[in-house]
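One structure is given here, and the rest of the page talks about it.
Of the protein chains in this complex, all but one are displayed in their positions.
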Amino acid sequence: MKIVVQEGLFDPWAEVAAYQRDHLPAGKHGGTVVFVGTMRDFNDGYEGIRAMFLEHYPGMTERHLEKVCQDAMERWDVLDCMVVHRVGEIRPDEPIVLVAVWSEHRAMAFDACRFIINDLKSRAPFWKREATPQGERWVEHNTQDPNAA
Amino acid sequence: MKIVVQEGLFDPWAEVAAYQRDHLPAGKHGGTVVFVGTMRDFNDGYEGIRAMFLEHYPGMTERHLEKVCQDAMERWDVLDCMVVHRVGEIRPDEPIVLVAVWSEHRAMAFDACRFIINDLKSRAPFWKREATPQGERWVEHNTQDPNAA
Amino acid sequence: MKVKVKYFASMRDRMGKGDEELELQEGATIADLWQAVSQEVLPENTLVAVNMEYTDLSHPLKEGDEVAFFPPVTGG
Partner (left out) sequence: MKVKVKYFASMRDRMGKGDEELELQEGATIADLWQAVSQEVLPENTLVAVNMEYTDLSHPLKEGDEVAFFPPVTGG
């Protein structure tokens, strides 16, 4: 399991490839599901968003994500999982979050990946401040996944 | 949209990265969901599987996958999607299939990706023959996803 | 009328060939075609396609059609 909260830009596909190469035993995982959240240049009716700033609660964020991943691994018989989340200044088209889940079968990987990102979006202590053409604003709520577990 | 059926080994994460870089407009997709199916060295109670051979119906396979992706794109408002599937000889730990879906929000991307892989596994004309320590056998059925759409 | 027939995977093994061409009466269906190529009952879970689209045994054929018989699929 790998949980990282970092300021620097990351390449989600390279991260998944490297983690899989270094940590997953060969021939045991049949299904991998990866979610990547990328910054859009529009949100909640605001267009032309230039940047956003992501704040977090150092310590609690990592601890919360670890617990959620452990829960998911037990509940769905997941082999391994990984979460990378950026903080600090982020620009449109940059990745914000990566969730990767490896399991024997696809159903478990889909369920576990969705569970982790839904929990992350509703419970992990991160907050977005957007720089819109009309000034800065705290984003007040995340969109709900209608299929949230 | 990109649909490829190929004999050669491929790197699913590099494929997703390259396709996204070349085809997705910046700042429009907020959620990407990728499924990768990888060959295991066990299946249906058979252990120590050394290799398998994937046969397909050239022409029908590609046409079927295109139709499924088009359906998914309309039904879930998906921005773009990609399927790569290998045929021919495949060895444990090699990727068999990649399904990637880009959309504005994550719920659509999860639903569409799962729909495509479930349809692929139940309807796209591919057949696996496994080389087990007890000899070759045609795999007779795929495991069902209990949450199949 | 002439139609092309294709067999895949275990169906090819069972038939001992991957494809053949057949001369059928006008209006013949896929069920009629199967009777012309085999004495055996078509295995229950066999899938059939005409011109690369799934269909069923009652499908009436026409000149030049490509018919395929194959077992449940196992890709992915």
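All chains are identified by letter, namely A, B and C, in their written order; residue positions are counted from 1 within each chain.
The rule is short, and it goes like this: a contact is a pair of C-beta atoms (placed from the backbone, for glycine too) under 8 Å apart; a residue touches a chain by one contact, two chains touch by 3 or more.
Given the structure is predicted, the values throughout are model-derived calculations rather than measurements.
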Where the missing chain makes contact, among the chains that are shown: A
Residues in chain A touching the chain absent from view: 37, 54-57, 59-60, 63-64, 85, 96-97, 117, 120-129, 138-142
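Methods note: only the chains that are shown with their structure count from here on.
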Neighbouring chains common to chain A and chain C, by label: B
CA centroid of chain A to CA centroid of chain C, Å: 48
Inter-chain centre distance, chain A versus chain B - centres from mean C-alpha coordinates, in Å: 22
Separation of chain B from chain C, taking each centre as the mean of its C-alpha atoms, in whole Å: 26
Set of chain C residues in contact with two or more other chains: none
